[in-house]
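To keep things clear, I will list the structure first and then write my remarks on it.
What you see is the complex with one protein chain gone and the rest in place.
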Amino acid sequence: MTVLVLLDHADGAVSQASRSAVAAAGRLGEVHGLVAGDGVAAVAEAAARIQGLSRVLVADAEAFAHSLPEPLAALLQSLSGAYDHVLAPATATGKNVLPRLAALLDVQPVSEVVAIEGPDTFVRPIYAGSALATVRSGDAKKLLTIRAAAFDPAPAEGGTATVEAATLPADLPAPARFVSAELSRSERPDLSSARVVVSGGRGMGSGENFSLLAPIADSLGAAIGASRAAVDAGYVPNDYQVGQTGKIVAPELYLAVGISGAIQHLAGMKDSKIIVAVNKDAEAPIFAVADYGLVGDLFTVLPELQAELNKTA
Amino acid sequence: MKLLVPVKRVIDYNVKPRVKADNSGVETAGVKMSMNPFDEIAVEEAVRLKEKGVATEIVVVSVGAAQAADTLRTAMAMGADRAILVQAEEAPEPLAVAKILRALVEREQPRLVLMGKQAIDDDMNATGQMLAGLLGWGQGTFASKIEAGGDALSVTREVDGGLETISLVLPAIVTVDLRLNEPRYASLPNIMKARKKPLETIAAAGLGVDVAPRLQTLRVVEPPERKAGIRVGSVAELVNKLRDEARVI
């Protein structure tokens, strides 16, 4: 069986999420990658070094410049004949194009796959992660998007794939035109999509003390969140709230500072990959879900943490 | 221009879904149901486009059980003009829904289909893209801003790490994200008035669409509970663990 993986890329590099998709694809068969874009020769070279790929197809044309789904889906459709599975990372691009491709192929796609149990059997979260569904696809071709956090990314170096130009379809639809992009680099990332979230609870003691979290968030590239107790106490505005009635987040790293861990809060962050808890109450329920717990006074821990992170940086 | 807004009836977002004891799915019987929150945002945007004079008519459509009529009434109370209920026994999969919607698009001829980016029950995030693919229309997914001008639509999209703006030729499909707007309440007077707005019911079978499922759900389970990890003794140890063991910093 051969699998085609759409490799998402930005700034000349293949995204980590795509390497996770390559890792997932490795469980299904031989893996080919597709790099589509405008002037992406270097990206293709980098992709060829990803472990687990045997072949990298390159579609280098202006039409693919901004990963617009219409031409990209048409390209994938024309390439898909040779493949039993087509995978994409569950990134903005992957989620945009893969279902469109599925419609063109008359396939029901399977989104946000977190485990592969067989060539046609996949596990995916439903109800915002409240349940896991195992589904078997009856379609001849299987189209999946892969949730990055569920698969360790394939190493970026060490692979020796061949690189070849993909045959482009004669007709590429262009009902949409790229206008502009505005990437929020310097600003703090958005809470719901941040890779790292640093959250404060009632233990912060005041709104001013939240400023202790800012430098740590800055060095980690993290968003700042809060528990409902901290919001209710008026320390920070509503939109900081992580939890049942706030935002549901699932970052790679969630740092809970002075948060006791009421179930309402846990409901909003328990799907985080790594949870760190800092709390002076050794009995706080947050420790029951934390991968790393540190019992201590946050007012001594936070400055130490900041110093330690600066050292690392 | 005419807008088509598909809406889905799902378990209310305040209700914690419960996995059935036989692991066949999530219990929906007797559970509070509401309009999918993303669809509410789509309806709101449609109503705002109508208030601005851009849209002339808003047709809402739902595919599902007879009770989805309640959801359509809510949409009409928010400001949609009329509703179509495509009655189907089991909740059809996104591909089947997209095909049903294609049939309705061909009948209704809207210039724009506005819909939620995903339903909070199956979290598929697929129907809009699939409908666009079936129709060969352009798609603007995860919209956080929509501006209409002439034959094109400017859509600002939420993408990884920021925003992207595209220009779409009409007709087109737009799927909406959380930050697009804050939906209005369906007020009691408007709910009363919505009782009198037209609601047409048609059978899915009558549209000549194959709604047979392609996916078979083998089992539905609760996610494994998180277990407590380890206690670290110092900040230095914590940072080391995060860097070398968990590799997240």
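Think of it as A and B in the order they're written, each chain with its own count starting at 1.
Following the convention adopted for this analysis, a contact is a pair of C-beta atoms (placed from the backbone, for glycine too) under 8 Å apart; a residue touches a chain by one contact, two chains touch by 3 or more.
In this section, contacts and distances are computed from a predicted model.
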Query raised in the report: Which protein name, taken from UniProt, belongs to the chain you can't see among "Electron transfer flavoprotein-ubiquinone oxidoreductase", "Y4yA family PLP-dependent enzyme", "Branched-chain amino acid ABC transporter permease" or "Acyl carrier protein"?
Result: "Electron transfer flavoprotein-ubiquinone oxidoreductase"
Query raised in the report: From the list B:Ser187, B:Thr201 or B:Ser234, which touches the chain that is not on show?
Result: B:Ser187
**Report entry** Contact partner of the left-out chain, one of B:Val31, B:Leu163, B:Ile202 or B:Ala246
**Finding:** B:Val31
Query - Missing-chain contacts mapped onto chain B - result: 12, 14-16, 18, 21, 27, 29-32, 34, 182-185, 187-189, 191-192
**Report entry** For chain A, residues in touch with the removed chain
**Finding:** 202, 228, 232-233, 238, 244-245, 262-264, 267
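Here is the rule we use: only the chains that are shown with their structure count from here on.
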Report summary line: Here the gap between chain A and chain B, centre to centre from mean Cα coordinates and rounded to Å, is 21
Report summary line: chain B contacts chain A in the complex at 11, 16-17, 19, 26, 93-95, 98, 120-134, 136-142, 154, 157-169, 172, 178, 213-223, 226-236, 238-239, 241-243, 246, 248-249
Query raised in the report: In their shared complex, at which residues does chain A touch chain B?
Result: 10, 66, 68-70, 73, 91-93, 95-104, 106-112, 121, 124-139, 173, 175-185, 189, 192-193, 196, 220, 252-253, 267, 270-271, 273-276, 287-295, 301, 304-305, 308-309, 312
